[in-house]
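Below is one structure, written out as structure tokens, with a few remarks after it.
Apart from one protein chain that is not included, each protein chain of the complex appears where it belongs.
Our next item is chain A:
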Amino acid sequence: MYGVISSASIWAIPLLLSIILVYGMYKKVPVFEVFAEGAKGGFDTAIKIIPHLVGMLVAVSIFRQSGALEWLTTIIQPVLTFLHIPGDIIPLALLRPITGAGSLAVTTDIIANFGPDSFLGRLASTMQGSTDTTLYVLTVYFGAVGIRNSLYALKVGLLADLVGIIASLFIVTVIFT
């Protein structure tokens, strides 16, 4: 099973490149010149994102290093015990929408400490894999084009994350216990 999946993802990019190039040559597109023309925009776009991303990651880094997460976890602990939600998953649930690298570190931690095939290991794997980092995506995508007023986009992203977390909790409980 894993063999099929991993070879599919190894083949995906070379295949995509070949299709684009073969079709381009077939349509008589000067492929190398057009490639260079398109690639030119990459630098400007990346530079435009820097101020937005620096600002956001500074805040995330301060929040993580301060120990505020441990406090939050302790505060909501009684509610979780009441709902039969394991407290060890809370740092991950809180970090997932904010930082991709941070939540991946927590997931790896949980897998290392409790084992990949434990309930917590499976839950953390599902939560980490099922969604992307809302704050990062918003910062990068809107930063690149200079959007200041993001309307309701952040609200939608965070609420969808909450739904994803509940869905992970539900399905892992149903399937694996």
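Some observations on this one:
FYI, a contact is a pair of C-beta atoms (placed from the backbone, for glycine too) under 8 Å apart; a residue touches a chain by one contact, two chains touch by 3 or more; residues count from 1.
Note that in this section contacts and distances are computed from a predicted model.
With the options "Spore maturation protein A", "SirA family protein", "Cobalt import ATP-binding protein CbiO" or "Maltose/maltodextrin transport system permease protein" in hand, the undepicted chain maps to the protein name "Spore maturation protein A" (source: UniProt). Listed for chain A, the residues touching the missing chain in the whole complex are 1-2, 5-6, 8-9, 12-13, 16-17, 19-21, 23-24, 26-27, 29, 31, 34-43, 45-47, 49-50, 53-68, 71, 97-98, 101, 104, 107-108, 111-112, 115-117, 121-122, 125-135, 137-138, 140-142, 144-157, 159-161, 163-164, 167-168, 171-172, 175-176.
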